[in-house]
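Reading through the structure tokens given below for one structure.
Removed from the display is one protein chain of the complex; every other protein chain stays in position.
Per-chain numbering from 1; labels A and B assigned in written order.
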Amino acid sequence: MLCTEPFEVTARNIARVLGLPGYPFLMVPHPIGSCTLRELKDRAQVAYEQALPILLQA
Amino acid sequence: MPRDARIHEVPDDLLAAIDYCYGQGWTDGLPVVPPTVERVHATLTYEGRPPETVIATHAATGLELSVHAAAVNAVMAGCLPQYFPVLVAAFEAMDKPDFNFHGSTASTGGSAPLLIVSGAVADDIGMNADVNLFGPGNRANATLGRAVRLILHNVFQMIPGISDKSTQGNPGKYSFCIAERMRGNPWPLICETQGYPKGVSSVTVFAAGGFCNVENHGGNTPEQVLSSIADAMANYGCITLGQSVVVLSPEHMRIVAGAGWSREEVQAFLFTHAKRSVEGMKSVGKYRGSEYDKQHGASAHALVESGYIHRGLAPDDILITLGGGDAGGHSCFIPSWSRGRGSIMQHGPIGVCIDCR
Partner (left out) sequence: MQLYDPTTSAPQRNLSRAAPLASLDGKRIGILENGKLNATEMLHEVALLFEERHGCKVGAVYCKLNASAPAPAAMLAKAGQEVDFLITGLGD
């Protein structure tokens, strides 16, 4: 689950309310909507690196 | 009372009780009326269903609004018991999936639910449809709107900064509730156009993105007055495929309806003229091909003009009525939240069940 930094508190709150406190999110810089392709690719790399341990570790 | 209704024991000191409510995080920033057991029970007498009856559910979290919880927050807002059926009807309308009260409240877009009460109930409970329509001073208008906010905050946990991510919010988030003016209204009331039986009042809920005063004291034809409103509706900051609310002042209504224009003719004029060229939309970075295709596709309304983005998808996306004081060429345009169709206005009858099983 990709999330931009200003929404971290929102993500953590919804995870808590839904009964999964500590659910790991992928945090990338904000914003996304106005990014160039290069900026999106940079953010994708950041997300990918965070995703690896989430997918492979308990 | 619902089995899980919780009671807080506080000292018998009103100011201390107000401070207690602040300390619990139950307020909108303003002092609330402490929700004493007696006042909540008095409010509940205006609702026939059991207090544990669920009237709205938050799609994202499953949090539920019971009649009881609505009554507690209504008391805190300062509502009199006789206002309660309006609040209940409003949340039942907001609970309809197409209203999407989670999205409209959580969004950076900063919308506030606008309540428009139409019909005799407005007079019965002393609402204001007249001078200073959207302003302070009337208990019913102010506290009904406020109760909506307190419920969103306390029951659905839409907390500013956490689950309410409005970039700037809007003043309507404190309270945004009006009555449709009946006095001098040349058109059928909203509740009549909504198809309710004679004598039934309605509340319309609209995820409102802001408020734009449209001043025109020199125009003296429908075209002049409505062109200024259409221009407000087409401003680059607002133009989307979303719906609109337009409240005509009595001065402007006298010009428009006085020339024989019907509500439908006004809607058609506004829809036709509230538009921006594709080039203009591209120039500010707001053109989306998918939105153009949606408006101009196979089901395009006959008034849609090639090369333009209109506000809304059809004239009946524009709710128009009468409101405000007798003096002043000041009408208003209220845009929807959302770039498009993320929330669609809904309505419900007040105090009655039309299609109960």
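Note that in this section a residue touches a chain if its C-beta (ideal position, glycine included) is under 8 Å from a C-beta of that chain, and two chains touch if they have at least 3 such contacts.
Quick caveat, the model's predicted, so the values are computed rather than measured.
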For the chain not shown, which residue from B:Arg146, B:Lys165 or B:Arg181 touches it across the whole complex?
B:Lys165
Touching residues on chain A - with respect to the absent chain:
1-4, 6-7, 10-11, 14, 17-20, 23, 25, 30-35, 37, 40-41, 43-45, 47-48, 51-52, 55-58
Sites on chain B contacted by the missing partner chain, in the whole complex:
4-13, 17, 20-21, 26, 34-37, 40, 59-66, 68-69, 72-73, 76, 97, 100, 102-104, 106-108, 150, 154-157, 165, 338, 342
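As a working rule, only the chains that are shown with their structure count from here on.
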Geometric centre distance via CA averages, chain B-chain A, whole Å
34
Over in the complex, which chain A residues touch chain B? Could you list them?
6-7, 9-10, 13-14, 17-18
Per the touch rule above, chain B residues touching chain A in the complex are 60-61, 63, 106, 157, 159, 161-163, 165
